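Below is one structure; the comments refer to it alone.
With one protein chain withheld, the remaining protein chains of the complex are depicted in position.
Naming follows writing order (A and B), and every chain is counted from residue 1.
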Amino acid sequence: MRSDAPKRQVDTGTASSERISRPVDVGAREATRVGMLMVAPAVIITAALVIYPLVKGFQTSLESADAAIGGQPRFVGLGNYGDVLRSSTARDAIVHTVIYLALAVTLELTLGLAVAVALHRTFRGRGIVLTILILPWALPSVVSGVLWRRVFDPDSGLLNSVLQQLHIVSHPQVWLASRGWALAFIALVHVWGVLPLVSLILIAGLQSIPEEVYSASAVDGATPLRQFRHITLPLLRPSIAVALTVGTVWAIKIFDEIYVLNGAALNTRSILMEVYNTTFVNADFAHGTALAFLLTGVTALFAGVYAVTFGRSTT
Amino acid sequence: MRDISLKVEPGELVVLVGPSGCGKTTTLRMVAGLEAVTAGEVRIAGRLVTGLPPRHRNVAMVFQNYALYAHMTVRANIGFGLKMAGMPKREIRGRVNQAADILGITELLDRKPRQLSGGQRQRVAMGRAIVREPAAFLMDEPLSNLDAKLRVEMRAEITNVHRRIGAPTLYVTHDQTEAMTMGDRVAILRQGALEQIGTPLELYERPVNVFVAGFIGSPAMNLLPATLDSSGDAWYASVGGSRLLIPTKTRAALQPFAGHDIVLGLRPEDFVSTEDLREGAHGVIQATVARAESLGSELLVYLTMNDATTLPLTVRLDRRAALQQGAPTRIGVDLQRLYFFDPKTGAAIR
Partner (left out) sequence: MTRCPAAQLLRVVAITGIGLWSLAPIGLGVATSLSTQADVQAVPARWLPRHAMLDAYRSLLGGTGDVRAGGTVSESGAFAHAMWNSASVTLMSTLSILCVAISAGYAFARLRFPGRGALFWAIVATTVVPVFTVVIALFGLMADAHLIDRKLGLVLVFVSTTTPLAMWLVCNNVKELPTEPEEAALIDGCTRWQAFWHVVLPQMRSGIAALSAIVMLSVWGEFLIPLMLTSTSASKPVTVLIPEYVGKYTTNYPLLAAAGVLALLPPAVVALILNRYIRGMLSGSS
């Protein structure tokens, strides 16, 4: 192994004329070519199947609904948005969604914190417990709805049966027909599927708190409860923000569980369900897309608010 | 990076050394083709390779963290370059076995990198480089992740392998001892510029400026503010209340600085203790011992000068030197080995 010729490197800033022009860098050019080729599919798909339809959809939301009945669409500005906000079913749907959101996020955070505190330290069999924990998240939400449906059924429901045996109710209740119970139970089924995700985020957050912080505060005489209040919670803020965002985003687009448990019934209809009904059942794309864009805006707003409030106080 | 002109002769090992962030690794990566060269040219084995992708440069590189392919066996790691070159399997096998033999890692060939120790990984990285018989070797701090003892061992090993193979090698390190012991020539870089290139002895004997003088040698050269007194025939450098007679041969170069400030450089190893002091050959410095550390074979003594400046001075003395902490002492310095630098530019005066 030898090379006879010398190797030389010259790199002269005070260059003579032929060196003023940048040397053609074949390596960099190759990186450019390969790079552009490798991102091309993602760019084309996103542009054609996400960005373009979104622009088209937004345009639809600004035009009159006449196209659905064969007429020529007119530009109506934000008119469809106003119609949607004035419609009573849409307003109900907004109220229902806010209730789902509040119930779900509250339950997810409190239960998630409890689960995280119980599971964040290593113990024998922790892997198995964690595996079981994520199972509900892995299942299709349609299936969660199916699994829970028999519990709430008025005739052959297990809840009614238990309550009757305990003499809490005298005759079978039609749980999903009452607005309050129905919203609560649907939120519960939703939480069943999302809690694993929230718990995992909070467990990771707890694990990132160094053990020394606890030891130090224990030396200072803090009780476990005070430790939780004054050390764990503040240090957990970033994780709570992520969990809150995830919980909100999932709750705001709740659909599948409602559809399986209670169909399109008006007493439990969520915003997304109203979007679906307007667009595909009533074939009113203009108002459907308007409501969808409203929901998109609200989702982005929530995520942004969480990011700002929690992001600022943690840095 | 600016103004670097450097030529590695066949069979030569040139070390690039300098403080962190001086651009030594960048230079190496530009030669490898991993970093773009904005102006200038790179030739390997006489061939212009500026702008070519790394694979067309016929170089091999050893990385600081070895950069082994974690999912391949040692055999596959070493043979990967040959496989990419389309060499037949049997020939690859032969070449890999030969390289493994040179490096003494034959029994590791079927292991995965994570089953190897640091030293063994280092050898695999070397094997991956030599098996390809490249036109040039590039080594980026290959020993810095090893512990001290292994580092000394591998230093000798790399030198041996290099002798045996004879391809020109560019070697980057921040460790000046490594540079001085391994390099046929050493290039000192600072802030992207080449300060000096030469054999280790040249750098030690004739540093071109204060930076090189301070960088080469351990402990570092004492760099002291001094004034040049020219009183007739005898020229003196006054430093910390002592006067050192300047040899006649350096007077010509010092002419412009007569009566002005200069920087005086004194290597710690050029001092002698009071007992060994010979008038005429040695200049005398009055100082107080602040601290003395025994290195076994010799003494490392930290002194402060006796006058108001209390300049610090580090010297290496014979281990038998009788010294008392806190006591004033007279030490001698070899008058033939004084270094002078321009206090404004830092350039050597000689």
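Criterion: a contact is a pair of C-beta atoms (placed from the backbone, for glycine too) under 8 Å apart; a residue touches a chain by one contact, two chains touch by 3 or more.
Note that this is a predicted model, so its numbers are computed, not measured.
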Would you indicate which residue among A:Asn80, A:Thr97 or A:Ser144 is in contact with the undisplayed chain? A:Ser144
Residues of chain B touching the missing chain are 32-34, 53-55, 57, 59-61, 63-71, 80-81, 84-85, 128, 132
Go through chain A and note every residue touching the omitted chain. 28, 30-36, 38-39, 41-43, 45-46, 48-54, 56-58, 60, 114-115, 118-119, 123, 127, 129-151, 153, 155-158, 160-162, 164-165, 192, 196-197, 200-201, 203-204, 214, 218, 224, 227, 242, 246, 249, 252-253, 255-256, 259-260, 263, 272, 275-276, 279-280, 285, 288-289, 292-293, 295-296, 299-300, 303
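By definition in this document, only the chains that are shown with their structure count from here on.
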For chain A paired with chain B, centre-to-centre distance based on mean C-alpha positions, whole Å: 57
The answer for chain A against chain B in the complex is residues 1-15, 19-20, 22-28, 30
Of all residues in chain B, which touch chain A in the complex? 1-11, 27, 30-31, 33, 36-47, 50-54, 56, 130, 133-136, 165-168, 170
